[in-house]
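My questions will all concern the structure given below.
Every protein chain but one is kept in place in this view of the complex.
Every chain is named by a letter (A and B) in the order it is written, and numbering of its residues begins at 1.
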Amino acid sequence: MINKLLGGLVPFLAALVAFAFGAIMLIALGANPFEGLEAIFDGAFGSGERLAATAVKATPLILVGAGITIAFRTNVVNIGGESQIIGGALLSTVVALGLPDLPAFLLVPLVIIAGAIGGGILGAIPGALKAYASVNEILSTIMLNLMMVQFMNYLLRGPLIDPYELEAGTRIPQTERLSDNAALPTIVEGTRFHLGVLIAVAAAIVAYIILWRTPVGFRLRAVGHSPKAAKAAGINVKRNITLALAISGSLAGIAGAILVFGSEGQRMVTDGSAAGFTSSAGFNGIVAALFGGLHPLWTVPSAFLFGALLTGATQLQRVLQVPSSLAVALNGIIVIFVISSSRVRTWLQTTLGNTNLFSKEEEEEEEEINSTTEVTT
Amino acid sequence: MNDFFTSGVLVATAASAIRLATPYLLASLGETIGQRSGVLNLGVDGVMLLSAFFSYWTVLQTGNLWLAVVVALAVGVIMGVLYGIITVFFEATQGISGIGIFIFGLGFSDLMFRQQVGTPKPVQRLPNVDIPVLADIPYIGEPLFQRSLLTYLAFALVPLTFLLLNKTTFGLNIRSVGENPQAADSLGVSVERTRFAAILIGNTLAGLAGAALVLQLGIFQPNLTQGMGFIAVALVYFGAWRPLGVMGGALLYGLVNATVLQWKSLGIIPVSISDLAGMAPAIVTIGALILLARRVNAPAALTKPFSRH
Partner (left out) sequence: MRKKLRLISSLIAVLGVLALGATACGSDDSSGGGGGALTMAIVAPSASDDLAFSQSMVDSVNALDRDITVQVTDGTFIVEDAAAAIRGYAEDGVDVVIAHGTQFGASLAEIAPDFPDTTFVWGTATDTQGLDNVFAYAPAADEGGYVNGVVAAAISSTGIIGVVGPVEAGDAVSYINGFTTAAEAGGATVNVTYTGSFGDVALAAEAAEAHLANNADVLTGTAQMVVGAVGVASDAGVPWFGTQSNQTSLDPDLVVASQVYHWEFALEEMLELRDNGTKGGQTFEINLENGGLVIEFNDGFELSDDVKAAADAAIAGIIDGSIDTGA
């Protein structure tokens, strides 16, 4: 009982403390903290349309997060989500530019596949570099993030720029409006809830099936658990490391395609930075994946809640006229507190809880999970 | 191209490379020490942003550059204590908690800047200090020995970090808790205390890196670092957890950046491909690593929280 109580109470308290910090910051800025909370809640869930906006915001987080789980289960770190999103977006944009007259039932799947391929390539590169050239994937993914921003800027202000922009002399670095046949159809009329959200959820389920229901996933997890043992069992470790990052990247690449073809603008545009296009989904997806316990299916609700915080934050600034950076700082605090609280809970549970409340079975499961999360991070 | 190979331009390029390398070097050395103890810190960028803002603010308020450095150190220590508590005592997942610190630093430094400063105001910059005699050596005197004290400190920390890690008991403890915390623990080394100390040093150096950056520029802007802290983490892998290798990485990265800017200025790189040229530092860094083909294993216990049960 105490265990269960603490299990819910401690993260709740952690969140409360995090929000207390947020409240203090709001008060320091001369704003009413309750109005702030209301704004966040209202912005994220206030109406059907906002709920849909939250789901749309969560979409890239689900995809990146599901990809992160695959990579981390194979014991490779993927912080190249930003570059993979951009890679997927660019390739799918090129496809839509090249085949604008294809009917929607062909073009929509095609741009999604193109996104997966683009992201997959950007994932396979650090994977192959790690497997065959001993280049650590943290280094290569960080470097690829930097490279892809410049490459995107080059393409969007150069070869792929909307010809009209050159004509008018405005030279906005964006493509022309892409074929409507490639637009992701809206599912719920009157909101922005489009096919991309469903694709993301489906992708998370597929990621789950791959990991736990197929030989491919078994091999990936075996490599993640112990490369030595996997090798002894005849598994090609190098190929699987490459594969893991390629799958992870292709999911992020789909997110890139969805960002283009599910956007209000139906075109790719850059403000010169990666975050301007990706909304930092490449990083926030990692947070979503880890909040979801590195399980593809749990990534879905986790991404949705994280997406709610992000959409709510926009409303916070608009309603209370406080800088948007407050919401960013608050997000950081929430991540720190909630991630720290799991240890406090275990500690409280073992000291306060009677040992016989902690059944042997549970303990074993606990250990198993701890060991897997340890290797995976 | 001939314009580039004149002594004046080469000297300026080298000086630029060293200026650019300084913040990376400080942050990477700190991250190296932390990682050798088994702790990954992805929050370097956040710490750099916080210390950069607060040291900038200190100069703005007091005009005292050294007080600003002290403030940056203090910010580093505070963030170190925080990260130590999170990772060592709460055993939080290191990757995610680092990202949490990064997000917090990004938001909070921005918030404080808007509330306390608003419009970017220039402050005095860290002066260059000539080292007697050496500063007068032709060609290398200017880039190497007419720099700021923080740059000298950054490079002096390379051998010092090496000595700390390899020639002291504390360094031995750091390495042992990074390789095999269970064994270290059984030999009576406090894993918690050692890691905490390593984290503290690492974050303090990240704090110093933020000060070096902002005091070199004399101005602050939201997200001043533009992801420098992440590059600093990458350079630790480039340097294979060795101070000298990390220095090589920081210098290489700075040099490619400086050369690209110089070539852009000289028109060697045409405007039409300026962004493609902007990819060069990252490409060269990866390429150099492939050519070096060093197969060095990471500290075995890197990112693994230690608990005694």
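Note that in this section a contact is a pair of C-beta atoms (placed from the backbone, for glycine too) under 8 Å apart; a residue touches a chain by one contact, two chains touch by 3 or more.
Just so you know, these numbers come straight off a predicted model, no measurement behind them.
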Among B:262, B:285 or B:303, the residue in touch with the chain that has been omitted: B:262
Sites on subunit B contacted by the missing partner chain, in the whole complex: 3, 8-9, 11-13, 15-16, 19-20, 23, 110, 114, 118-122, 125, 213, 216-219, 221-224, 226, 228, 257-258, 261-262, 264-267, 271-272, 274-275, 278
Where the unshown chain meets subunit A, residue by residue: 7-8, 11-12, 14-16, 18-19, 32-38, 40-44, 53, 57, 149-150, 153, 156-157, 168-174, 177, 263-267, 269-273, 275-277, 279, 290-293, 295, 298, 301-302, 305-306, 308-309, 311-312, 314-315, 317-319, 321, 323-325, 334, 338, 341-342, 345, 362, 365-366, 369-370, 373
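Quick note on the criterion: only the chains that are shown with their structure count from here on.
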Centre-to-centre distance between subunit B and subunit A (centres being mean Cα positions), rounded to whole Å: 27
Subunit B to subunit A touching residues, read off their complex: 42, 46, 82, 85-86, 89-97, 99-108, 110-111, 114-115, 222, 227, 230-231, 233-235, 237-238, 272-273, 275-276, 278-279, 281-283, 285-286, 289-290, 293-295, 298, 303-305
Subunit B partner contacts - residues on subunit A that touch it in the complex: 25, 29, 77, 79, 129, 133-136, 138-140, 142-147, 150-151, 153-154, 157-158, 283, 286-287, 290-291, 323, 325-336, 339-344, 373-375, 377
